[in-house]
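One protein chain is absent from this view; the other protein chains keep their places.
This part shows subunit A:
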Amino acid sequence: MDGCRSGVPTYEGDLHVVAAAHHIVKALGATKNLSDDLRKILIDLDSHLSMITSNIDSKGGRGLVDVEERLDLAERKIMRWETDPMMIWDSGPKEASDYLEAVDETGKLVDGLRGLSVHENRKQKEILHRAMNIFQTAMSRLEEELIHILVRHGQQFEPKNMYSRSIRKDIVYDESFVSVEDEPTKETSSQNCSNDESGECIVDLVHADVIPDIKSIAKVMFTSNYGPEFCEAFISVQKEALEQYFSFLGTENLSIEDVLKMEWTCLSSKMNKWTWSMKIIVRVYLASEKQLCDQVLGGLGSVSSYCFLEISKATILCLLNFGEAVAMGPHRPEKLLRLLDMYETLADLLRDIDTLFSEEAGSFIQLQFHELLERLGESAIAAFKAFRVAISSNGSLYPFAGGGVHPLNKYVMNYIRMFPEYWNTLNLLLKNQHPGVADQVTKPDYGPDTSLLTSCPMAYHLRSITSCLESNLHKKSQLYKDEALQHIFLMNNIHYLVQKVKGSELRLFFGDEWIRKHNAMFQQHAMNYERATWSSVVSFLKDNNPGSSSMSKSTFKERCKGFSIAFEEVYKTQTSWSIPDPQLREDLRISTSLKVVLAYRTFLGRNLAYTDDKCVKHTVEHVENSLLDLFGGSSRSLRNSRRW
């Protein structure tokens, strides 16, 4: 600026030069894409030139008088607000622009006087001192106005209807194996704010109408070297607004110790909340905050990203710490789906994070996100392994009453039914995880129908899980003393397994071959059951001498009695057994009927001569009807209902 310090020009010619220069500087200043430094230089130049102009008119002393008059005017405009209880920007645009004009004028005078101060003129020094004083008052006031505008026009938005996970159900792993199947499923479905998960939804955190006001304050403060004050004020208000929003979302700061000690149901809901808050905070709030920073501080180099980082850092770290705490917690199987949710959310947000914190100063945050993602992935794998271990080590001391579908089976199948929704993530995470030597059997021996899905890593692991489950169920079946019940149990459970696979997207991963194989398996158990139960009963009805026309009456009586006792025994035991699936129950009854009723009818038909006898306790119809009572799950007796 030394070039401008040439003092006060004394002759006419200068006037034109200065005026022309002034004109050029103004024109240049209006250019949009100027670097900050250049703009600053132009502004300085502008104020110097106007100072020179004001002095040219009226050489020396009178120039200062002019300056003083201008300062008086500006001072009146600035100082009157110091006693006014109203905020300037609340009072109207005219007031605001008047004020800014006065500030601008004072700034120019300060700069100009400073440029002239080489003359060591005492009067001039005094005026400069006064101007600087007024200027400080104005700057302090602008800071105050800024805070007021930000607070008053700050807008909160409703987080509802945003980013809820679509149709995933909340299933809570219950170690007491209470069935989760019949519980009403909490469905948390709703729409995203823009109907597009990946779409940006930016809201106005501060009302759009006041953005120009904030910008004008920013402009004045930055050009006057009060940028740091502007940043401090701006950051503090916006930071607090973010924190308020954070607690408005119902998210609270938790220590790692708290999280590690938390009960599962509570932790589960916190994990859910985290997933949801993370999305809203990053994709909506921070994206909007970034936009606000850019709008307000756009032309000021790295200032915008500095402010953005300062505003968001603490809240981000808080969210990250919860993630860290969850990831380091015990790897319980029930955590798997929640962990996958968190993992997917984070993986999904990485791009946003990398954009939001693209500057060097933000790389710290970026890094923390990437680290957490890795940790969550590890934790999810650990939970996945724990899930398998929990399945194979689930032991029982007593047989499961009735031989129905075991709760472990229900739990596992309902749980893994969710996996296909996460298959991309699971495939990624499980890629390098081997299901284990013991599970070599699960390698697909599928022929030509091997599709991409049945041979993906998740499919291997799914089959490995069900094979763990099957061998556990086999172990559980050994607890029954009754061989027939063992078969009922396995039939029920394998049937259930197959149904669950067939009725969900799991079928794509298990493949038709697996389904065929398992269909055959439960059918085999049904046949084994029939053999185990009914062969001995039906043997009473068998004709030992197929050649002769009929047996003796005593033999008939004996056979009849034997059949009745055996049938009643079966009736009594097997009415308490259970086949929960109505279709399966129906099928088994029909095939049993076919075998037993047919044999009984033939038996009676062949010995028609004795059938009026009292020894025929049960009619064919009666036997047929009684068979319908089997597998109802509650024990009945024929003995009491009929005379003997």
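In the analysis below, a contact is a pair of C-beta atoms (placed from the backbone, for glycine too) under 8 Å apart; a residue touches a chain by one contact, two chains touch by 3 or more; residues count from 1.
Going forward, contacts and distances are computed from a predicted model.
Student: One chain is missing here; what is its name in UniProt, given the choices "Proteasome subunit beta", "Coatomer subunit gamma", "R3H domain-containing protein" or "Phenylalanine--tRNA ligase alpha subunit"?
Tutor: From the choices "Proteasome subunit beta", "Coatomer subunit gamma", "R3H domain-containing protein" or "Phenylalanine--tRNA ligase alpha subunit", the unshown chain carries the UniProt name "R3H domain-containing protein".
Student: Taking the full complex into account, find the residue in A:L28, A:M79, A:L254 or A:V620 that is in contact with the omitted chain.
Tutor: Only one listed residue reaches the unshown chain, and that is A:L254.
Student: I'm checking contacts with the chain that's been left out. Which of A:K108, A:K219, A:K239 or A:H406 qualifies?
Tutor: Reading the full complex, the residue touching the unseen chain is A:K239.
Student: Among A:N133, A:S302, A:S396 or A:T619, which one is in touch with the chain left out?
Tutor: A:N133
Student: Of A:E68, A:E324 or A:E421, which one is in contact with the hidden chain?
Tutor: Among A:E68, A:E324 or A:E421, only A:E324 touches the chain that is not shown.
Student: In terms of residues, what is the contact footprint of the unshown chain on subunit A?
Tutor: 85-87, 90, 114, 117, 125, 128-129, 132-137, 139-140, 144, 147-148, 151-152, 225, 228-229, 231-232, 235-237, 239-240, 243, 246-247, 252-258, 260, 313-315, 317-318, 321, 324, 328, 361, 364, 368, 371, 375, 393
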